[in-house]
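Okay, handing you the structure first.
With one protein chain withheld, the remaining protein chains of the complex are depicted in position.
Per-chain numbering from 1; labels A, B and C assigned in written order.
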Amino acid sequence: MKIGILNGGGDVQPLNAVISSIVKSGVHDGHEFIGFEKGWEGVLSPMLYRTLDQKAVRGISHVGGTILGTVNKGRFAAKVGAGDKNKIDDEILNQAKANLEKVGVEALIVIGGDGTLSGALQLADKGVNIVGVPKTIDNDLKSTDKTFGFSTAVDIATEALDRTHTTATSHDRVIFVEVMGRHAGWIALNSGLAGGADMILLPEMPFDYKKIVEFLRMRKETGYRSSVVVVAEGATSKEGFFVTLEPAESTQKQEIKLGGISNTIIHNIEKMAPGEFELRNTVLGHVQRGGTPNSEDRILAKQYGVAAMEAAVNGDYGKMVSIRDGKIVLVPIAEAVAQLKLVTPDCLEVHTAKRIGVFFGS
Amino acid sequence: MKIGILNGGGDVQPLNAVISSIVKSGVHDGHEFIGFEKGWEGVLSPMLYRTLDQKAVRGISHVGGTILGTVNKGRFAAKVGAGDKNKIDDEILNQAKANLEKVGVEALIVIGGDGTLSGALQLADKGVNIVGVPKTIDNDLKSTDKTFGFSTAVDIATEALDRTHTTATSHDRVIFVEVMGRHAGWIALNSGLAGGADMILLPEMPFDYKKIVEFLRMRKETGYRSSVVVVAEGATSKEGFFVTLEPAESTQKQEIKLGGISNTIIHNIEKMAPGEFELRNTVLGHVQRGGTPNSEDRILAKQYGVAAMEAAVNGDYGKMVSIRDGKIVLVPIAEAVAQLKLVTPDCLEVHTAKRIGVFFGS
Amino acid sequence: MKIGILNGGGDVQPLNAVISSIVKSGVHDGHEFIGFEKGWEGVLSPMLYRTLDQKAVRGISHVGGTILGTVNKGRFAAKVGAGDKNKIDDEILNQAKANLEKVGVEALIVIGGDGTLSGALQLADKGVNIVGVPKTIDNDLKSTDKTFGFSTAVDIATEALDRTHTTATSHDRVIFVEVMGRHAGWIALNSGLAGGADMILLPEMPFDYKKIVEFLRMRKETGYRSSVVVVAEGATSKEGFFVTLEPAESTQKQEIKLGGISNTIIHNIEKMAPGEFELRNTVLGHVQRGGTPNSEDRILAKQYGVAAMEAAVNGDYGKMVSIRDGKIVLVPIAEAVAQLKLVTPDCLEVHTAKRIGVFFGS
Partner (left out) sequence: MKIGILNGGGDVQPLNAVISSIVKSGVHDGHEFIGFEKGWEGVLSPMLYRTLDQKAVRGISHVGGTILGTVNKGRFAAKVGAGDKNKIDDEILNQAKANLEKVGVEALIVIGGDGTLSGALQLADKGVNIVGVPKTIDNDLKSTDKTFGFSTAVDIATEALDRTHTTATSHDRVIFVEVMGRHAGWIALNSGLAGGADMILLPEMPFDYKKIVEFLRMRKETGYRSSVVVVAEGATSKEGFFVTLEPAESTQKQEIKLGGISNTIIHNIEKMAPGEFELRNTVLGHVQRGGTPNSEDRILAKQYGVAAMEAAVNGDYGKMVSIRDGKIVLVPIAEAVAQLKLVTPDCLEVHTAKRIGVFFGS
């Protein structure tokens, strides 16, 4: 059987481990593999692809990133003005289908987040045999217990928090570390719990500037002059992200983002409590997505890869491989993409953090 | 309420994180904590203990080991000739109970493996209020999804395998890395899967020397002259651990362990296939238990610690805190200790490993 | 003998290792140690200090930061309008001297950069017995081969570059990583060389925007669509840090720093070559100063600490301990502080980097 492999959207550390295990688990049964490059661009004309055999995937499973490269959507982006915000141009879909047939691909394994998998679904509607593999560093899919990349990102953020603690303490500073998480705050929550953050700010739990200032003052009064705060990039205040400009500058609040939410936050705290705290921030950025995956993520990636290969061979199309309670489950892609797993105030991690004194900003 | 904390048996990296979160989650409700030192020895005369307040546990949660120290059983070891192999001397139990009462301990949180918890059960039978926290680096308890320490041990073993790969390849060597796991092979299985081992040998899946030699020969013939093998310390061959001594030395097989099973294995392979392979072994040993816990283990430890404190306050005695599907569950200690979770040949990890070509020795 | 210990200015990872080894190397000869807190503030009224004995320094030498805390200058800052930009108020100096006498300090070991040591010199002029220990994470002192903290900072920056490579390659991006180094570019140079940067921008070698764009284009044409660039925070362009504002906004170049030089650079490249490159940047910030020191830095710190204690006991005052060719040398503080070691275009690191194709921006 000839199986295509494609990944789309942002990269995560264990992508190569997924690709490698798909190939390794299939070649000894005689299956052939084609890797499409640069996400959906690879299946559009002029096609970008190469044969993936045992040798092509040797020694890559602990190397971060993806040997196939990746792009965000590209021509698979929704057609502007199409009404449906995800609807891809029909011609583009037909072209992709025709190209896949031309090179003899019988099933296509698509590794991606909701954007990439939404494209995959539309291709499936055209009759292409699709197997989905979830890829979200935010671990925010309800249909699966854990997604690969998340654990490594948490490790990296935790290490940054560990390093931040010693310098915050030495200088009596309040240091904000901004981590990934636009809609789901799992990376901030887990790294904050692991890295001993004093405050955790999440998209799901809007914060209150006044209460933050009160909290920092309370700490100072009880002898904790330094604090380490982890902020998800999508954290929001109840009031929105205003920056209180000086009267001379403006007569009203303005919503301005100053190079990352953490920067806005320290700007506003300084306005509210001038000179009270020595505030600093760091935006971790791209380092969270790169480098060697940790052991848990490598294992997860290999489990997903093998399961996807088996689903492709078994004809389980239109489905996404998931892991629940240590077992592989196949769920319809449509359903899987629809349901996000967000942080809730009563989840075990939040409960644990609150009990040991972590403040969530409101 | 006055709550005692005690840990027994071998140390694991996140013990201090457990202790710290028990204390931190209880002090703000007015509870007091006493930490007993050196395991059960701490509650026997002369008692060894100290008050644990907020300050005593500050900054310890990412430090490996335990501030309380630990011993294996000590006087809580079974009375020799008592018939029941776990039965502790009644006088010792009475002394412990009396001592706990003397210092006013209303509930005792016991962090330990089956040995330590078996002692806790006997103390519970005497009327002591016990809350159990499972501690096994081998992750081999059925009643809970994951135990702390395991993930860090897997990380350490995986890193050792990563390092071994480059030197094995450069020298065309077959290198055996021996990791912890006397009865359960989860550390070997997970690190082997993560670290790209070519062969994994586990206590639960006895190996066959002849098949191992065949496998190594097959690899050599197909161009893979180096191999990396991970061996659990409790791995066994189907034939037992004989060392074939030279005729001059002996006329029969002898069961001898030569400083670790990995050493015995390479000795025997060399006997069976003299000069065919350049064989080496490394026994990781104590480094697997020590140092900074990884982020997952710190989170787990804090979840267990908070849950144990809550169980103590809620009067859930004779129970062990467990985590299932991201939720805290309380299970009777007696039941929890009884059921081991061993590697099975059809579990997801073994299945995945086999599919990508890993050999399990038979 | 009663010896005071004081550190000032920004923290570096191995400070505790210095403090610890000063104390450990002196106590067995009967010397006593007083640690002053918060830099120079600790010796001013009301004094902040504590006795440092064997127990006080146990287990701290691999913990980042400083148990004494630190501030930048504080009241030891130069008196405004004093003419000499470093001249401290005479009253402040007298107060410090009197306080040191009051607690019986016979010699004061001062660990700090040029700011802190300049204060120490003025105190020495008042008759205080001073031994200096150089502290600069930038490794920019001519009088000593290597300063502690530098090697760990290079490790952290290199790891960030390693992680950046995989994501840059996967996405065909040009990613700038901004590291410490206001005047000296050693961290950028060394991490860039170790971490395989394609371009390194340093304060000592002003860059040319046009040539940078040419270099990135040349790489793209020869098939390297991704690039990783390391930038010292003090890197400057030959033209200054203008941001070309749109005609509607302004009619002229403006020197604006947009949250870090790396941000300014990608802004300007985007203006010069709109849409040609997918540009991103990360500012590493405080994580470079914190956390566990690496092995080299711990060794260096212990060598400096022991040497400083010996100098204090031997009466080698007004001198700074230095290491040259693996030997301790004592140099007059005045002289030591004066001479910076900057990157030169013909040093071995720059030469090596250029030979293997690294571009320095002009």
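List of remarks:
One rule holds in what follows: a contact is a pair of C-beta atoms (placed from the backbone, for glycine too) under 8 Å apart; a residue touches a chain by one contact, two chains touch by 3 or more.
Predicted model, so just to flag it, every value in this text is computed and none were measured.
Partner chains of the missing chain, restricted to those shown and counted over the full complex, are B, C. In the complete assembly, the contact with the undisplayed chain comes from C:S61, out of C:S61, C:S118, C:T167 or C:N268.
One of B:K135, B:R219, B:R289 or B:K302 touches the chain omitted from the figure, and that residue is B:R289. By the touch definition given at the top, chain C reaches the unshown chain through residues 20-21, 24-25, 28, 61-62, 151, 154-155, 158, 162, 190-191, 193-196, 294-296, 298-299, 302-303, 305-306, 309-310, 323, 325-328, 347-349, 351-353, 355-357. Although one chain is not displayed, its contacts with chain B can still be listed: residues 10-11, 13, 15, 63-66, 69-71, 156, 159-160, 162-172, 175, 258-259, 263, 280-292.
What we mean here is this: only the chains that are shown with their structure count from here on.
Nearest to the overall CA centre, using the mean of each chain's CA atoms, is chain A.
Interface note: chain A and chain C, two copies of one sequence, contact each other through mostly matching residue numbers (shared numbers exceed half of all numbers used).
Here the CA centre of chain A is 34 Å from the CA centre of chain C. One inter-chain figure worth recording: chain B and chain C are separated by 43 Å, centre to centre, where each centre is the mean of the chain's CA atoms. In chain B, no residue touches at least two other chains.
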